[in-house]
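Yeah, one chain of the complex is gone here, protein chain that is, but the others are all in their spots.
Coming up: chain A.
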Amino acid sequence: MPKDISIQSILVIGSGPIVIGQAAEFDYAGTQACAALKEEGYKVILVNNNPATIMSDKAFADKVYFEPMTADSLEKIIKKERPDGLLATLGGQTGLNLAFKLSESGVLERYGVKLLGSSIESIKKGEDREAFRKLMKELNEPVPESIIVHEVEEAIQFARDIGFPIIVRPAYTLGGTGGGIAGDFGELASLVQGGLKESAISQCLVEKSIAGFKEIEYEVMRDSQNTCITICNMENIDPVGVHTGDSIVVAPSQTLTDDEYQMLRTASIKIISELGIIGGCNIQFALDPHSRNYYLIEVNPRVSRSSALASKATGYPIARMAAKLAVGYNLSEIINPVTGDTFASFEPALDYVIVKFPKWPFDKFPSADRKLGTQMKATGEVMGIDRNLERALLKAIHSLEVNGMDLISPVLSAKSADALEELLVKQTDERFFTVIELLRRNYTLEALHSITQIDYFYLNILNEMVKLEKQISALTLDEATKEELQFFKEKGFSDKFLALAWKVTEKAVREKRKEAGILPAYKMVDTCAAEFEAQSNYYYSSYFGENEQVKSDKRKVLIIGSGPIRIGQGIEFDYCSVQGVFALKDEGVETIMINNNPETVSTDYTTADRLYFEPLILEDILNVIEAEGISEVIVQLGGQTALNLASELEDYGVTLLGTDSKTIDALEDRKLFYQLLDDLNIPRIKGDVVYSEAELKEAAEKIGFPILVRPSYVIGGRGMEHISSSTELERYLMKGNVPYPILIDQFVHAVEAELDLAADGNYICAPAIMEHIEKTGVHSGDSMSVLPPQNLSENVQNKMLAYAKAIVQKLHYKGLMNIQYIVNGEEVFILEINPRASRTVPIISKVTGVQLVEVATKILLGKYSLSKDEIPAAAKLPFVCVKFPVFSNYALKGLDSKVGPEMKSTGEGVSLAPNYEEAVRKSFHAGLSGVKGKCVVIANSPITEELTHYINQAKALPVFLTQDNMDWNAQETFALYNPGMSESDKKMREMGTKNRILTFSEKETLIALLKSMTAGEWDVKSIEDWQGIKNNEGEKEVGVI
């Protein structure tokens, strides 16, 4: 069927700020969808208040609304834009829920908006637990028996009918806590009792346990003619019991016979057909490892994290195709863009193995509960591709950027066997490396299997890898024969690991390897196992076989991506990398992208001219550089990951465009940095670098408390601590493990502000200054901020710009730079400089319309320079933009929501409004919708006149709590403020988080909220409309004078 010509404009719902379980994969899906719709000539109207996304860039949508992701907000947009169609299946659960609400409330009907793709009935059947179970019963597809209980007795009755084991999952807890598997009535009663208490809504799901079954997923597509294809299947190495987002996953399945593979494929197709899904769908099965019995675990009637993984694993662009199916096309009408030859209805065949490995935030938050279960805890993921499982696995591990040496985790190596066994039983994120460590200590496969239920197939392979490790350590670099070296490389051990094992430099291994002619071959991901000739530009390396990559002799630049999404380094760096690619392409330069994150747009093969899906370690990057004959590399765009590689790359003679390691050192090495500021007469806060405890104490004495201490060269304020007295310093030292050298800074309680600029060595382009709402001491990623600044005088802003310019000129700095300031009255100090793209670059680019990355990239190429300073006329902006952090604390039990110098938020959103109050109000809108309470609970804080004033103004009911009286009712509360440090304060905040109440630990955030409550009814406006206002007022360029 050809495309739907009854519609001209389509509203696309994005997935909003990034939270655990809903991350960059929806930017990838959304970007593909928007591109596909635009390609078909539709007008695309996008709603997504996540500014770090690529989909919300001008190039992908005609109109972009950075507005709250709520039904009432969407209704306003629909009323204004009157779109003909709505596409909601590419915006994650957020998109699906919103579409559902808009349909239920009659908004779609009222405004004549056609829901594209799957119908509401289909979505309902997939999402509504009861409707789904009923349908599966009709289809004779088994689902595990389960019920929702509010009383222990109900669970007992259920167990009598069903038998044990039974799994208990309390609803609305933090990080899926309180649940567990019960083997008898006693255990069940106590689990349910505990679970009901833990649950914010006193509710548990009680289900027949299928833990230990193989967890298998299928990605299926269906068109309106009922053509169904499976894009790929995946097998979780971790059997049922660990959330698939927290599981190590391989594609395709490795341990299923064809009979089993096809049985589940047939079931998938039957289910997707019955549900009537149009587009992509994810189906999860639990397969008994000892029979053909299986259960259906879940159906996601939309594209998902797994579909992003499946797209990258196969090369098949699921979201892009799903968008085309939604507007009426059939699979048999669309050409598969990878082969350029086969139809989209061709099922991909893989001739390599994929391993996905989750990236957890526990390296940052060791105190959080690390147990894995039904609540996903990973913030991101990486993918490894190779011809064998061993190297695919090691590639994924190399991509994690953790402090390990291939399969060795130093932390675990130091533990006793008993401690390791205990850890294994606990099923934490360290499970995989624990298994390996126990194999190293000659635990039997049987023992490990009985604890983990991991299939022997995988255990065998891990065991072989451990044997290889031993074989390696028995050799030396000189002894290793060419054949041995070739074998170790083929199986994935890195040059760095071999160097460590052989006590030589990585360079020595690399040289010997190259002399022996052991070079990686690059193989193509072509969706068809080489059956047909493909136009693919998507490669992975393998230390075996024939090289397929043909290099061009054009000028080419490598962009190093930012790896997995983690707290402190998120999707914003993917945005910057992709913008960099676009700018290079624009200049006719061939772009090469190297990255390892399957969720992102940067690893979409259509983004760069050539994509290398490889770990971001020196060995693999150099290999690509050598194979492609690349002479120029950009490290500014991929966050700290890329930047950290700068000096090593330079050691191998690679030219870095813009930032060289000398500049990085000048700005990141504290001693050099302070020297630079002092030379330029730029005020800075007192600070020092210390190398020992004695020096630390001495410096603290000199600087005076409070102080901030932190390791150098880290992201997201990892390990940063605020110390306010000598007693606290003693306590800090008692904890041990101080990673000297560390930075020690005076802590000034004042206003924080920042700016991003692009420089050409002389002039700067700095489109906006952002003022933080919270005071210093809160990580910039966790603070709310506002643009243009509301409280900074012209004098202060001029100083900020002047200092920035002085630094740029002194260093002849080229490219992007982010500068953080402390403003105390009219005094301006420089706090920190990041010689790279930053979290705020996408926000500034989007709201001001100045494409900072593009400007910077063209400068780096030497094709462009600024003719004058381009600095903001901030006051002229017709709107106020507020950036707000979004936290995923609900998923991470044990993580205190109190903000501080260590970043905790996973995502961010922006709101635009005519004034500050309204912009803040919009920022809190989603958090407040559905909350009925009128109370604002204030604990551990003096009742000031200021506070009373704002509370009265907001017409809120204040509940002031002191240590003697901590009683409060979550149901009646809309906001909780508690800055306290004690365990009970932490508990209280946890209670707030669990009940989905706005919970603050900084007074400024609370006041911002209270102030915003006076804002009345607000309106929606697209960024294009906002910028139009500006242009109509006679401004020639946005945000530029």
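In the analysis below, contacts are C-beta pairs under 8 Å (C-beta built on N, C-alpha and C of every residue); 3 or more make two chains touch, one makes a residue touch a chain; residues count from 1.
Criterion: contacts and distances are computed from a predicted model.
Visitor: Among "Carbamoyl phosphate synthase small chain", "Putative murein hydrolase (TIGR00659 family)", "DsrE/DsrF/DrsH-like family protein" or "Iron complex transport system permease protein", go ahead and choose the protein name stored in UniProt for the chain not displayed.
Guide: For the chain not displayed, UniProt's protein name is "Carbamoyl phosphate synthase small chain".
Visitor: Could you tell which one of A:112, A:163 or A:289 touches the chain left off the display?
Guide: Only one of A:112, A:163 or A:289 touches the chain omitted from view, namely A:289.
Visitor: Quick one: say which of A:33, A:331, A:646 or A:699 touches the chain that got left out.
Guide: In the full complex, the listed residue that touches the missing chain is A:331.
Visitor: Among A:347, A:363, A:626 or A:665, which one touches the chain that has been omitted from the display?
Guide: A:347
Visitor: Among A:265, A:440, A:610 or A:814, which one is in touch with the chain left out?
Guide: Checking the options A:265, A:440, A:610 or A:814, the one contacting the hidden chain is A:265.
Visitor: Of A:387, A:858 or A:883, which residue touches the hidden chain?
Guide: A:387
Visitor: Quickly run down the residues of chain A that touch the omitted chain.
Guide: 225-230, 252-259, 261-262, 265-266, 269, 289-291, 330-332, 342-343, 345-353, 387-389, 455-457, 460-461, 523, 528-533, 544-546
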